[in-house]
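As you look at this complex, bear in mind that one protein chain is not there, while each of the others sits in place.
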Amino acid sequence: MELGFIGLGAMGEPMARNLIKAGHTVRVYNRTRSRAEALATQGAAVAETPQAACAGGIVATMLSDDAALEGVVFGEHGVLAGLPRGGVHIAHSTISVNLSRRLTDAHQQRGQLFIAAPVFGRPEAAQAARLVVVAAGAAEAMERCRPVLEAVGRKLFVVGADAPAANTVKLSGNFLIASMLEALGESFALLRKSGVDPAAFLEIVGAFFQSPVYDNYGRIVAEQRYDPAGFKLRLGLKDLRLMIAAAEEAGAPLPIASLVRDNLVSGIAQGLGDLDWSAVARVAALKAGLKT
Amino acid sequence: MELGFIGLGAMGEPMARNLIKAGHTVRVYNRTRSRAEALATQGAAVAETPQAACAGGIVATMLSDDAALEGVVFGEHGVLAGLPRGGVHIAHSTISVNLSRRLTDAHQQRGQLFIAAPVFGRPEAAQAARLVVVAAGAAEAMERCRPVLEAVGRKLFVVGADAPAANTVKLSGNFLIASMLEALGESFALLRKSGVDPAAFLEIVGAFFQSPVYDNYGRIVAEQRYDPAGFKLRLGLKDLRLMIAAAEEAGAPLPIASLVRDNLVSGIAQGLGDLDWSAVARVAALKAGLKT
Amino acid sequence: MELGFIGLGAMGEPMARNLIKAGHTVRVYNRTRSRAEALATQGAAVAETPQAACAGGIVATMLSDDAALEGVVFGEHGVLAGLPRGGVHIAHSTISVNLSRRLTDAHQQRGQLFIAAPVFGRPEAAQAARLVVVAAGAAEAMERCRPVLEAVGRKLFVVGADAPAANTVKLSGNFLIASMLEALGESFALLRKSGVDPAAFLEIVGAFFQSPVYDNYGRIVAEQRYDPAGFKLRLGLKDLRLMIAAAEEAGAPLPIASLVRDNLVSGIAQGLGDLDWSAVARVAALKAGLKT
Partner (left out) sequence: MELGFIGLGAMGEPMARNLIKAGHTVRVYNRTRSRAEALATQGAAVAETPQAACAGGIVATMLSDDAALEGVVFGEHGVLAGLPRGGVHIAHSTISVNLSRRLTDAHQQRGQLFIAAPVFGRPEAAQAARLVVVAAGAAEAMERCRPVLEAVGRKLFVVGADAPAANTVKLSGNFLIASMLEALGESFALLRKSGVDPAAFLEIVGAFFQSPVYDNYGRIVAEQRYDPAGFKLRLGLKDLRLMIAAAEEAGAPLPIASLVRDNLVSGIAQGLGDLDWSAVARVAALKAGLKT
């Protein structure tokens, strides 16, 4: 298939690369042009504007936040202007439910189609095409884009025709991860203050939960390996904000999200903003009077 | 080996049964004698008092809370009086770190040994000898009792020579589970209010966490199968209290535990005390204006 | 003095009226023109646009939220266009610290001056010119506008030359009130569940705190007089959001604000959004299993 890809950051770059590997013809656009050029050596065509990346009728975007995606879509020479009638915009970014709804409407008004397709997984998973993709949008668009959605991940879940549903699911999933990180952080602080070896606890947690996610994050927390960051704490704060906004709009409080949010604010205030967001565990340790 | 077993409730009864199956000679004691007699048909000897159950020099206890265990140990014709010098008391109950320390001291003063050996798992796991056992206590006692500890579970973790460490680990583990339940409850309330199918989310959670614990509890919450209770919400409150007390003593706050505790109090006040403790998810749903 | 007044709601209308009473010449503007005309009978001139209201060189605004104020200032025929060089905009609304900063900059770029002057007090206090006014802005503007600022309240506090400081102070003050409401709500739920007469407690609280604020709100909560609302719960949520955003930007968590916010979301989800925001006490009561 012929498609565009906009946003070549730590996640977007390997995703675009995997689309090329899967045999698709990809026009890439990135604000910092050099990252696009690097992909040209893999066979990508470099687009001069977001609009130009839309020429094939399908475009995928992977940008850092609402504002960046809004800029690329609604801005001059943007996606909205670039897509033909019947064209499809696939938004992989973790964005607000609210923006997802606005994009759905804006594309519809132009006779275009919108798919929200946020992904679970870190850069390593993106590189290995091992992301979990959660997609929602009109059935017609979904069918057409399935090969594109499947090329970037190990598993594709379609959660209906209403695009914002995919974003709600993504934010809910991130919420579970954030809750787990906070719980790990609090329990490790307790164990350390009680003189219990965190490594022993980790092994037991592994035997009980049998989850690679607990194993990986548990090890990071036990070893305090927060640097370099896989996902920065200050970006985690953005995600928490999106969860809380989505929940407020839906009329459901998320008390753990509020708690984690406050701890991330505290972490940034204490200079931990550029560490991995699992350093929320360090915030818990500091509260318990530990120095690290 | 020859040993006693005190406390034949939903957990203790199958544990004692598995000790008998493993070939050990077991003297059982239970406050309500009929439950002990039922085990006599399996080859157990019925002891008339906790003291009598200690005759073999090793005794395991599995009681509902601190007060029950204190009664059996410090009371008249109790374990303290019954164990010979060099005898070992293995306490499987989920008890306070504080009581564990007092038991360590009390037994030591009598020349006896104490092992704290709390277990992870529900009654089904106890029946199938699939518990995860976390034990701590003097190396000498541990070596002697290893066959006993291994007969009741699928995996034994020894976390050192200081008995209370095992209780801290057990409470920390329960804390992780309680945190997960609260997080599941909050996210399902959000999904329901957003019109997203919880079953779809559950599948995605399964693909991401790859944990049978998330799968099982997730299904219970998605289907609202809180009755009959595997572990009653009002007993969950007891556990939360123990975690918070342990953390206070160690000098580490556990904010999620405080939050869950408050929700369990709210759940009991709203008539949910006899449901499974995963019904903390219903408390989250009620807060979001859902009726169930 | 000659000035304009934009926004004639439950707070703005009596404020404008008090400016007229104090002898000032006032041009009023309101989106719904009839409210402006009603004031014409008091001697006000009716302006056709926000721009027209700025003719005198000073304009005060009292609008419901950030969006409304942004519209009036930055929109066509708005305040920015209407004020002459050296003109002053006094913003009485409870707005975000962020917008206050943007207004400071926007006015400065046009050679205009900006004063943030949020007020404490309910509509009754506005009518009686008993508001507490907290103002910040360039000393030069402050001096010139003092008579205007003093005409609407019983007390004027100037907290410096940086306008956003006044908004931070206002939000912090509202935060103290919200915290008090939540605390009253929780304690009354406890007292009711304990069978203690709330009226007796109220008297004791009065003797101890000796604060009319505790007396007034305490009585509202004790008597559950949440309707009609002095300040609607769903507007309270907006204020909490502003506090939390200001605190996040400043790098200081406000855990009680997070807690109250979640309870307001829960209150709205349970149908209490149009009650007075002190009905956060009913949310506490519902959590305690009380029906009202």
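Every chain is named by a letter (A, B and C) in the order it is written, and numbering of its residues begins at 1.
The criterion applied here is as follows: a contact is a pair of C-beta atoms (placed from the backbone, for glycine too) under 8 Å apart; a residue touches a chain by one contact, two chains touch by 3 or more.
What you see is a predicted model, and the numbers here were worked out from it, not measured in a lab.
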Task: Hidden partner chain, touching residue among C:L184, C:A222 or C:L240 - done: C:L184
Open item on the list: With the missing chain put back, one of A:K193, A:R261 or A:R282 would touch it. Which one?
Closed with: A:K193
Task: Positions on chain B contacted by the hidden chain, ascending - done: 237, 247-248, 251-255, 258-259, 261-263, 265-266, 268-269
Open item on the list: Under the stated touch rule, tell me which residues of chain C contact the chain that is not displayed.
Closed with: 97, 120, 132, 134, 155, 157, 159-160, 162, 164-165, 168-169, 172-173, 175-176, 179-180, 182-184, 186-187, 189-197, 200-201, 203-205, 207-214, 246-247, 250-257, 259, 284, 287-289
TODO: Spell out the interface residues on chain A facing the chain that's missing from view.
DONE: 193, 266, 269-271, 286-289
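FYI, only the chains that are shown with their structure count from here on.
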Task: Homomeric contact chain A-chain C: same or different residue positions, threshold half - done: same
Open item on the list: Using mean CA coordinates as chain centres, what's the gap between chain A and chain C in Å?
Closed with: 38
Task: Rounded Å distance, chain B centre to chain C centre (Cα mean) - done: 53
Task: Multi-partner residues of chain A (at least 2 other chains) - done: 247, 251-255, 259
